[in-house]
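Contents: one structure, followed by commentary.
Note that this complex is displayed minus one protein chain, with the remaining chains in position.
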Amino acid sequence: MTDQTVHATTVAPAALLRRIPGVTFILVGMIVLFAVGNPRFLSAVNLTNIGLQASLLLMLALPMTLIILTAGLDLSVGALLGLCGVVIAALLVAGWSLPAAVAAAMLVGLVAGAVNGFLVGYLGLPAFVVTLGTMGLCEGLSLVITNGDPIGGFTPVLEAFYRSTLFAVPTPVLVAATLYGLLSLLLYRTRFGNYVFAIGGNKDALHLAGINANLVHMGVYLLCSLTVALSALLLLGRTNSAHPSVAVGMEFEAIAAVVLGGTSFEKGQGWLFGTVLGVLAISVLRNGLNVLSVEPSLQVVCVGLLLIAALLIDRNRKQASRDIA
Amino acid sequence: AGEVIAAFTKNQVDPHFEGVRAGVEQMAKKMGATVRQYVPTKPNNITEGMSQLEDVGVTKPNLVLFMPIDPKAQLPTIKRLIESGTPVLNYNDKAGDAPYLAFVGQDDYKLGYDIAKTLFDHLGGKGNVVILEGIKGSNTGDERKRGFDAALKEYPNIKLLASQPANFQRLLGLQVMENLIQQFSDINGVIAAADASALGAAEALKSAGRGNVPVVSINGVPEAVEAVKNGSLLAIAEFNGFKIGCVATEIGLKAIRGEVVPKRVVIPGAVITKANHTEWLVPYQQRTCPAAAEYVGQ
Amino acid sequence: MTTMDTPAPASARSQPLAPGTLAIVVRLGLIACIGVLLSSLSPGFATTDNLLNILRQASLLFLVASGLTLVIIGGGLDLSIGANLTLCACLSAAAIKSTGQPAAGIVVALGCGALVGLTNGVLINRVKIPPFLATFGMLWVAQGIAYWFMAGQVVYGFSPAFRFFGSGFWLGIPLPIWVMLVTGACGVIFLSRTTIGREVYLMGANEAAAVLSGIPVARRRTLLYVVSGLMAGLAALIYVARLNAAEPGIGEPLLLPAIAAVLVGGTSLFGGSGSLVGTLLGAIILTLIVNALNLLNVSASWHPFVTGVIVVVAVLADAAVNRGARR
C-alpha cells in the first residue's frame, strides 16, 4: 500500500466560490433592476442613503454573526440598543457629559452581555430563551426609565457626528466598516476567533483543549452587547432622540441578514463577509422598493420573498455541488 | 399639472389613515396630480419612516405630504429634505419646526377637551372615569391627553381612576379594559384617544355585562360612527383623516403652483353623537372633498 | 441470554419524578404562590370573575402557542403564527361579511391557516430552508397579503351567533376557555396516545435517527406546521369573534408572547421534549403576572420587564431542577 490510498482533501477555488451565498446573486439582480427602474438609484445621494441605512443594521448583524457561530442567538440586541440609547439620552439631559453617559451605556451593555453570557456560556441554557428574557428586561427598563415618553433635546454633537462624512463617505459607514475590519481580524487571525468556531462546532473539544470555553463563550455575548451599546450612539445620531422600543424587532432583521449571508445556526459554520452581503441585500431591497415607489403592501410581501428566494438559491446550489462531488 | 405627490401615512392598520389616503387621492386626481403612497412595512416604525423619507428624497417628487411617526426623531431628516429643494407640507400630526409649505390638521388639544367634557356632562358632572391613552410621544396622543386633563380640572367631582396607554390599538384597548374592569368595579365612563381602542374597550365592557358604561373617543371612522349609531359609543370628537388629506393636497399643490397659501389650516372637529352621525357613515370613497377655502382663516 | 454478568437492572419505578412531571409541578407551585400572594394583597383577585378573566385571556394566548408547541417539540420553529393569524382573521371576517355565514368564515380561517402552514412545511421539509428563516419569510408574506387584502379597512360587526365563540358563556364559563380545554385535551392525547405523537418526540430529539428508523419525518413535520396553521386559524376566529372586528394589526404582537408561553411552559427549543400542559401553565403564568401588576396598580411600563424576569426565572428553575434530578 502506498500513500496514494489516503486521499488528500484539497481546497479548490471552487470551494471558495461555493461559499458565496445565494443572496449575492439576488443582490446583483436587484441592483440592476433598480438601476434600470430609476437611474437615480445609483446616484451618490442614494448610495449614501443605502450606506447609512445599512450601517446600523450591520453594527448589529456583525456581532450577531459571532453569536450565531457559537450556535447561539441574541434576541436582546434590539431592545438593548434602545435601552442604551435611552440611558445615554437620559443622562445627557440630566447634565452628564457625553463620555460619562457613554460609559454608563457601556456598563449597561456589559451587564446585559454578562447576564446573557453567563446563563448561556456557563449554565448552558438555550440562548433563544435567555435572550428572549433579557429582551423583555431591556425593553421593560427603557419603558420604565422613560415612562414611555421619548427623550429628546440633548447635545447636537451626536447628530452632527452621524451626519458627518470623511472623503464623502458618511461616518456611520466608516464606523461599520471599521467594526467589520476589527471583527474579521479577531475572528480569522486570533485565538479568540478560532474558539468562536470551536464553540459552535464542538464546545467540549475546546474545553478538553484546556481552554476556559465557558469564559470565551461568555466573552462573545459581552462583545456583542458592548458593540450594541456603542451602536446606540449611531442610533441617537440618527433619531436625534431616544425611544424606548425604537429598535425592538431589529434583532430579527439582523439574524435574517446573518443567515442570508450563509452562516448556519449549527456547527460553527459561517462567513463574516457573508453578513455584509446579507445586510446589503436587505437594505438595497428596502431602499429600491421605496425609490421605485412600490405599493406599500407589496413591499411587505417582497421582504418575505427575498428571504425565501435567497435560501432557495442556496439550497439548489448545495444540491448541485453535492451531485458534482 | 402632472405633479408627483409623495404621501406619508403611519400604518396600514388604522382606517383613519385610509381616510387620509383616500382624501389625498381624490384631491390629487381632481387637480391632475399623481400620488405615491409611503407607509412603513411595520406599523408606526420610526426608523423605517425615516429611511422612507430619505429614499423618497432621491426620487425628487414635486410635493411631499408628511406626517411624523415621531416628530423629534424625524425632524432633522425632514429638514434636510426641505433644504435639498423638495417642498414638504406637514399634515395630520404636527411635526415640529421646519420650513413647511403649511400645516394642515386639527386641534388635538381641543378635541380631547371637547370630548372629555361631553362625557362629563353626560355623567352629570360626577363619577369615575378611566382614560385609554394613545402612543406616547406622538403629537396627537400627547395633545389629546392634555385636553382630557384640562377638562378633568374643571370637574372636581369626576374622579380619574386610571390612565393607561392603549396605543391607538383595538386589541390593547380590549385587554387593558378587561383588566381595568377587574380592578375597579365602579367605572362610570371611558375616554379613549382613538376609535380603535374605544371599540376594543366597548367590547370588553359589553362582555362583562357593563355595556351601559359610556365610552367616548376621537376620530370618527365609519365603524366607530356605526357604534355611536347603535349606542356602543356615546360620542366621538371628529378627527377627519379624509378632510385632512383633501385639504393638505389642495393647499400643497396650490403652494407649489405658485399660489399664496395660509401657513396653518386647522379643520374644526364636530362632536359626533347619535343626533348628527349620518354624515360620517359614508364610506371614504363616496365622500367628496371639501374646498380648503372653507377652513382657511379659522 | 445468561452469559453476561451485567448488574441486575434496577426497577424503573425507583427512579425519581420524571423531569417533565417535575416541571409541571414547579409551575403549578409558582401559580399557587402568585395566587396566594395576590389574594392577600388584592381583594379583587380571588373573585370568580377575575379568575375567569385571566383564564379567558390565557386561552387566546394558549391557542396560538399550542400549535407552536407541537412544532417546537418536533424540532422546528414557527415565527409566522402571528401573521398567519392576522391573515386568517382578515380573510375569514371578509368571508363572513360577504356571505352572512359564520360557517364560511370557519372554513376560510382553517383553510387559510392550513395553507400557510403547508407552505411553511413544504419550504422547510422539501426545500430544506431552515425553519427560522422560512417562517420568518412567511411572516412577511402573510402580513403583506393581509395588508393588500384589507386595503386599510377594518371588517367589523358580526352576528351574535358568531360572536358567541368569542364572548359567549356555556355553563357559566367563557367559550374561549372551553375551546382551550377541548383543543388542549386533543393535543395532549395526540402527543401521548398516538404513534404520530410519539414520532414527534423522536424526530425532535434526533432527526437523522428518526429518518433511519423509518419515520416519515418530512411528512410528519409538514403535518405539524399544518396543525400550527390550523391553530392560528382557530385562534383567529376566536379573536375576530371576541373583538367583533378584523384588522391587519392583530396577530403580529402575539408572536413573542406565544413563544414566551411555550418556553415558560418548559418546552425545550432544541426539540424532543415538552408538553401542552406546560404551555397551558406558561400562558396562565404570563397572563397572571400582567393581571397581578394591574391589580397592584403597577404602571404598565413594567409589564415587559416583569415578563422578561419570568422567562429567565423559568429557564433557571428548569435548569436547577434538572441538575437536581441528575444528582
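In this document, chain identifiers A, B and C correspond to the written order of the chains, with residue numbering beginning at 1 in each.
Simple rule for what comes next: a contact is a pair of C-beta atoms (placed from the backbone, for glycine too) under 8 Å apart; a residue touches a chain by one contact, two chains touch by 3 or more.
By our rule, contacts and distances are computed from a predicted model.
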| item | value |
| --- | --- |
| Chain excluded from display, named as in UniProt, from "Hydrogenase expression/formation protein HypE", "Amino acid ABC transporter", "Methyltransferase" or "Ribose import ATP-binding protein RbsA" | "Ribose import ATP-binding protein RbsA" |
| Chains on display which the left-out chain touches in the complete complex | A, C |
| Contact residue for the chain not shown (choose from A:45, A:100 or A:185) | A:185 |
| Residue among C:74, C:144 or C:197 touching the omitted chain | C:197 |
| In chain C, positions touching the absent partner | 1-7, 9-12, 14-15, 18, 192-199, 201-202, 205-206, 208-216, 272-273, 326-327 |
| Chain A residues that touch the omitted chain in the full complex | 1, 3, 5-11, 185, 189-191, 194, 197-198, 200-202, 204-212, 267-270, 322-323, 325 |
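Simple rule for what comes next: only the chains that are shown with their structure count from here on.
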| item | value |
| --- | --- |
| Category of the chain touch graph - line, ring, star, complete, other | complete |
| Whole-Å separation of chain centres (CA-atom averages), chain A against chain C | 29 |
| Chain A and chain B: spacing of chain centres that average the CA atoms, whole Å | 36 |
| Per-residue overlap in chain A, given as positions that touch at least 2 other chains | 147-148, 295-297, 299-300, 303 |
| Shared interface positions of chain C, touching two or more other chains | 140, 144, 147, 151 |
| In the complex with chain B, residue positions of chain A that touch it | 38, 40-41, 43, 45-46, 49, 52-53, 56, 147-150, 152, 159, 163, 238-241, 243, 246-247, 249-250, 286-287, 290-291, 293, 295-297, 299-300, 303 |
| Interfacial residue positions of chain A with respect to chain C in the complex | 119, 123-126, 128-130, 132-141, 143-144, 147-148, 252, 255-256, 259-260, 264-265, 295-308, 311-312, 315 |
| Contact footprint of chain C on chain B as seen in their complex | 11-15, 17-18, 21, 41, 43, 162, 164-165, 169-171, 174-176, 178-183, 185, 196, 199-200, 203, 206-208, 221, 223, 226 |
